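Here the complex is missing one protein chain, while the rest keep their positions.
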Amino acid sequence: MISRITALFVFTGLLLINTPVLAQDYGHEEIHQEEEHVEHNAHAEPNLHGDHADTHDSQGDDSDIKSVVKETIEHHLADSYEFHVTEGVSFPLPVILLDDGLKIFSSSKFDHGHSIAEANGSYYVMHHNKVYKTDANGSLNFDKHDHPINPRPLDFSITKNVFMILVMAVFMVVLFGRMAKSYGPNKTPKKAGRFLEPIVIYVRDEIAIPNIGEKHYKRYMSYLLTVFFFIWFLNLVGMTPLGINVTGNIAITFSLALITFIITQVSGKRDYWMHIFWMPGVPVVLKPVMAVIELIGLFVKPFSLMIRLYANMLAGHVVLMSIIGLIFVFGSWLVSPAFFGLTLVLSLLELLVAALQAYIFTMLAALYFGSAVEEHDHH
Amino acid sequence: MDKLINDFSVGLFFWQTLVFVTLIFVLRKFAWKPILEAVNEREASIKGALKQAEKARQEMESLQASNEAILKEAREERERILKEARDMKNNIVSEAKETAAVETEKTVAVAKAAIEAEKAAAVAELKNQAAVLSIEVAEKVLGQELSAENKQTAMISKMIDEVKIN
Partner (left out) sequence: MEIPEIVGAGLIVIGAGLGIGRIGGSAMEAIARQPEATAKIQTAMLIAAALIEGIGFAALFAK
């Protein structure tokens, strides 16, 4: 009970600092942008006339704040080659490129995308958080959609997200390893284990056993528990103001869905494949049609698993940060508290979603495993 | 779809898969297995303890039941014995009463018979005596005053008066 309350306090605290830190980011960039804007106006003034110039001005100002908000949101959601803690505090992460051999260098060489990184005679530039191969001058060629057409090296860099995954993996091994060791002779956990054990038992009794069945569930427990805590913890970390968005990343959810898909197919029993390719209890004419539908369903299931987690987490982040951004779009002391309150309430909702998405992912994975190992007897 | 493919990072996918699969195996060895085993063991021991408690309770109940049965039996036995004793007493008393009555009757009968006999004997004796006396009287009368008839009669009646039974 005490751990629960502590956890609640910790997360509420994180929520409370979330908003001001993001606000600080916005504030900084806003001022920066405004300065630039003023400069720009000074240059442009001679060419413009009277009223027209004024309306243009105000419109331009408005859309600039909006674009800053948009940019900041995108920046917070995107992966990056450095770990940005708060304004002005960030540390570089290693860049690992597979391009004519392995090239490893610190991301500080990019100087936040302002300079060309050189490694073993190859030149790379960073454009919109992506690494492109270039020449010594750092020239980038763009297509008509403003996308660079320079080749991209195979990129295995330890980016912010990879870094977070590693941190989370170490954290989970330490946390659950310690929990496993804390079981004394009377088989009760201590400290954090007291909070985590009911969740472990919940995953076993409410997710694994009802969906997979008493007979087979033990084989899948490791995967289900790992995936549940992995997603949940990373979702929660995403609620911190560090701008971490691991689970709202398509590569991550694709990997999780792929692993689930592989486990499902590998553990598929005779009945499972029968149900896909030769559905029993259906007229023979319809069997091939059903097979096609089932075959599509086979791939739709992991696809929806992937999209659901990705979109939910991404949408949560976007909505939260958009509302914080609205504070600066309106820029009024009258509406700001309202948006602050709205952010707080939505943050609480996101806390629920963080757990709910982990639960649903685990639940559906268990459901798919269950359908794979199920044994029917209707013959 | 374009956005998804554009956002997809091979490197991130590679690291995620590698780290996650490793994490599953590491956690399975160092965390999930010992945790689930400990939980299972604990649950089994709790279940065992509960079962044992249930068994003990049942035993207690059966013991109580048997105790009660024994008590009931004992009570019945006592009742039975008491009843028997009472019956026996009643029997004895009634028998004794009967015997006493019979005896009394017998005694009375014997006494009556004896009295009868005595009475008969006495009457017989009396008759004999009376006869003897009569003869004596008759002899005397005959000897002295057998001349006058009235004297004879007077004498006889006088003599009979003298020998009045008791």
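Each chain carries a letter (A and B) given by its place in the written order, and its residues are counted from 1.
In this section, a contact is a pair of C-beta atoms (placed from the backbone, for glycine too) under 8 Å apart; a residue touches a chain by one contact, two chains touch by 3 or more.
Values in this document were obtained by computation on a predicted structure and should not be read as measured data.
Colleague: Touching the hidden chain in the complete assembly: which of A:Ile65, A:Ala117 or A:Leu305 does that?
Modeller: Touches the omitted chain: A:Leu305.
Colleague: Would you mind spotting which of A:Glu71, A:Asp100, A:Asp135 or A:Glu206 touches the chain that isn't drawn?
Modeller: A:Glu206
Colleague: Of A:Leu234, A:Leu256, A:Ile324 or A:Leu364, which one is in contact with the hidden chain?
Modeller: Residue touching the absent chain, from the options given: A:Leu364.
Colleague: Contacts of chain A with the missing chain: which residues?
Modeller: Given the touch definition above, chain A has residues 206, 210, 300, 303-305, 307-308, 310-312, 356, 359-360, 363-364, 367 touching the missing chain.
One rule holds for everything that comes next: only the chains that are shown with their structure count from here on.
Colleague: Need the CA-centroid distance for the pair chain A / chain B, whole Å please.
Modeller: Roughly 91 Å separates the two chain centres.
Colleague: For chain B, which residues are in contact with chain A within the complex?
Modeller: For chain B paired with chain A, touching residues are 4, 7-17, 19-28, 30-36, 38-39, 41-42, 45.
Colleague: In the complex of these two chains, what residues of chain A are touching chain B?
Modeller: Touching chain B: residues 79, 96, 154-159, 161-162, 165-166, 169, 172-173, 176-177, 179-181, 183, 186-189, 193, 197, 200-201, 204, 221-223, 225-226, 230, 249-252, 254-256, 258-259 of chain A.
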